[in-house]
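As you look at this complex, bear in mind that one protein chain is not there, while each of the others sits in place.
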Amino acid sequence: MSQNEKKYDLIALGRACIDLNAVEYNRPMEETHTFSKYVGGSPANIAIGSAKLGLKVGFIGKIPDDQHGRFIQKFMADAGVDTSGMVVDREGHIAGLAFTEIKSPEECSILMYREGVADLYLQPEEVNEDYIKQAKALLISGTALAQSPSREAVFQAIKFAKKHQVDVIFELDYRSYTWKSVYETSVYYSLVAEQANIVIGTRDEFDMMENRKGDNASTVGYLFRHQAKLIVIKHGVEGSYAYTKSGEIYHGTAYKSKVLKTFGAGDSYAAAFLHALMSGKDIQTALQYGSASAAIVVSKHSCSEAMPTIAEIEALIKANA
Amino acid sequence: MSQNEKKYDLIALGRACIDLNAVEYNRPMEETHTFSKYVGGSPANIAIGSAKLGLKVGFIGKIPDDQHGRFIQKFMADAGVDTSGMVVDREGHIAGLAFTEIKSPEECSILMYREGVADLYLQPEEVNEDYIKQAKALLISGTALAQSPSREAVFQAIKFAKKHQVDVIFELDYRSYTWKSVYETSVYYSLVAEQANIVIGTRDEFDMMENRKGDNASTVGYLFRHQAKLIVIKHGVEGSYAYTKSGEIYHGTAYKSKVLKTFGAGDSYAAAFLHALMSGKDIQTALQYGSASAAIVVSKHSCSEAMPTIAEIEALIKANA
Amino acid sequence: MSQNEKKYDLIALGRACIDLNAVEYNRPMEETHTFSKYVGGSPANIAIGSAKLGLKVGFIGKIPDDQHGRFIQKFMADAGVDTSGMVVDREGHIAGLAFTEIKSPEECSILMYREGVADLYLQPEEVNEDYIKQAKALLISGTALAQSPSREAVFQAIKFAKKHQVDVIFELDYRSYTWKSVYETSVYYSLVAEQANIVIGTRDEFDMMENRKGDNASTVGYLFRHQAKLIVIKHGVEGSYAYTKSGEIYHGTAYKSKVLKTFGAGDSYAAAFLHALMSGKDIQTALQYGSASAAIVVSKHSCSEAMPTIAEIEALIKANA
Partner (left out) sequence: MSQNEKKYDLIALGRACIDLNAVEYNRPMEETHTFSKYVGGSPANIAIGSAKLGLKVGFIGKIPDDQHGRFIQKFMADAGVDTSGMVVDREGHIAGLAFTEIKSPEECSILMYREGVADLYLQPEEVNEDYIKQAKALLISGTALAQSPSREAVFQAIKFAKKHQVDVIFELDYRSYTWKSVYETSVYYSLVAEQANIVIGTRDEFDMMENRKGDNASTVGYLFRHQAKLIVIKHGVEGSYAYTKSGEIYHGTAYKSKVLKTFGAGDSYAAAFLHALMSGKDIQTALQYGSASAAIVVSKHSCSEAMPTIAEIEALIKANA
């Protein structure tokens, strides 16, 4: 199948959960009385964000057989994400929850419910080869590696992607609470990163993958000896760096914004960066798209619903040019 | 210690959790966008409700070391419940959650989060003998028997109660989702019921205890051969029956009310019934207090916050006299 | 059913396992090359021992669906134990193993395999009421309480015993490696001991039950407030004491013997004591039977196969008279 014939620009694999955002913020969650419900989870946010920007997006994941599961499926479908690759759990697993607490722009925290969550019960035999081969790229969220059988489902999906020349994008998306040991994280992050064509993460996340305090030069040296062709390393307010296998290095600047909370910055970055890349924009532009998108989301209350439009992104870039 | 010297009328043992009630109701939860947070869980509701009615109430339970745990502790303390017997979990367990869905007065359902919940990790060594001996009565919630080590904590608490002539009240509070097998339920419900002085439940709950379709005569016959002196069996709209060891039978009628949802009826019943009993009212009056209290709660949105006052209860009884 | 019409003098409930006894002894197990296979496990040994002495004995337990399971069933049947109450596990559980090491008569140890053992997976619904009601007495081994669902099966069996006036004998049989916490042990040992008519154990085992360093007077005071009528407390070389509800106290002396190993002493004691009691001998004689039987078994290599005959027991008693 040629790239032009592909039905999806991107299929994301991993968790789609529920965010419960404090309606009353700038206070501790103990004093919050009301929560608003959104879809959350890094790969779900990226899928929703990039669909909103115009990419043709699919999703592979497992949702519970309950009201939260049905909400997730409908929300994503309404956002333009193809949900035919989502599997409904039949064993009583639940939707992951993230109660967000915004004490101040600097003090945000999340209270997670991740025990027995459906997304980590996706099984390798539930990953569909025919679905994956219709994509230009498969995006793997690192958290999907945290536990069996979701972990094996990831490797199965990568095997199908490799077989059908589908690019593998690895968004490191490291969440400490889902992992038992740093060694385990490092082992599986390495196994996936070595097979990925594009790897995106923060400097801290790459350090987890390498199980040491590393530096960009050695990280990209390591991954370019395997299958990577493009690596993006994010350094917070210092901006992000893109490295290509052919040796080019790009630096994307970060945009200032009126920060409400820090959640969702990475997801909106990835959505806009990948959209730009897949739309044929150059890497430098893609970096700025990512930064602008992140800056917009942190100024808003939700993550998935706040994913910006191209117009918003370009306006921010122009305003800061 | 004489009964008059006791610091608490009632100490309840079991779960104190979080209710997340759909703000927008008369619709499926999939369409709900906002949830209000309350304290929930049967023994917590009974403790709050009976404290509100004027009893001196304590609580034994385990709460998570997070924002939800702190909210629960503060909410109960503010409601007048002594929380010095509550233990903070240090092993990462979470607060149980109940998302309530009110499609219509007849169609209510609850989406539970009960995996890894702190309340079921109360350990026998965390139950304080000195605390229990200060109570006139210890109320055990059946759900606390669902799992170790909470199950053993219940037996430990009963042992202390027996040693210090504290009455044991068993509120069957059967929730199918917390149990693995009907045999297991029956075994532990029987072991506690045989040691209880007062047993309260619905006919269906007594059937779970006996692991058969039983009838009131044989149920009370069985329990009066052990330590029971008063047994209350609830039959929904047909009202409730109280049986005493000396052979008296009382029938309490149910009150009609404008039902918003069915949650919380049993807890408010128990709170008002026990308050009446402990205030020296006769059994017939206590039954009507229970019925009236239940009728009031089902007409309101929350459970713990909606627990009625004596004035409300007596007004309803008078209006229906 | 009258006692005379009963088909079984005794039905034992609990584990039936495999002993692998070092053929070469008086050395550490590291240097052992050969092991002999026997049936083991306290209640299995008691069943075999008392059947050998002439009691009509049945057994309730769960055995694996493998060669070890079939060996256990055949060995016990050949020893005269009715095995119709034994259930074959269908979930891949295994037989418990005990590798015995005899370094010297003073230094014996056991290497246990107790993970995933079939005996602890006996379910309450696998306990047969019709079987139990045919017994004069039901013997519960404390180890069967160590884990669900075997724990619930014990309580179910006791419920049936009570219903049909079958005496409950509780052999404390405490094995630390099967328990997670001393509080848990104490809770369940107490619950069973309070329902037992005869309780047999070492002073140390009664201390576990009471979760404190106790003394015989307070122990028997506690149990006689419940359903006990006869309590036997063993004090090693100082002999054993029997206490009756009516206030009699008997002291049984211990017999000296050429000790090869210490395993199996308690089981052979119980087998001979119960046989004597059920044969109408007086309590003093029963104590001496127990002591003699224990003295014989510790001088031999195995446990189950070494259970003595009446002639051997009486010969030892006469020789020491």
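Think of it as A, B and C in the order they're written, each chain with its own count starting at 1.
Throughout what follows, contacts are C-beta pairs under 8 Å (C-beta built on N, C-alpha and C of every residue); 3 or more make two chains touch, one makes a residue touch a chain.
All values reported here derive from a predicted model rather than from experimental measurement.
Put simply, the hidden chain is in touch with A, C once you look at the whole complex. Contact with the chain not shown here comes from a single listed residue; of A:Q3, A:N26, A:S84 or A:S148, that residue is A:S148. Among A:E115, A:E184 or A:D204, only A:E184 touches the chain that is left out of the view.
Considering the full assembly, C:E115 is the residue among C:E5, C:E115 or C:D130 that touches the omitted chain.
Of the candidate positions A:Q123, A:N216, A:S299 or A:N320, contact with the unshown chain belongs to A:Q123.
Residues of subunit C that touch the chain left out of the display are 20, 23, 28-30, 32-37, 66-68, 70-71, 74, 94, 97, 99, 101, 111, 113, 115-116.
Contact between subunit A and the absent chain runs through residues 123-125, 148-149, 152, 155-156, 159, 181, 183-184, 186-188, 190-191.
Just so we're on the same page, only the chains that are shown with their structure count from here on.
Viewed as a contact network, the protein chains form an open path, each link joining two chains that touch.
Centres computed as Cα averages put subunit A at a distance of 43 Å from subunit B.
Annotation: 41 Å between the Cα-based centres of subunit B and subunit C. One simple way to say how far apart two chains are is to compare their mean CA positions; for subunit A and subunit C this gives 60 Å. Those residues of subunit C in touch with two or more other chains do not exist in this structure.
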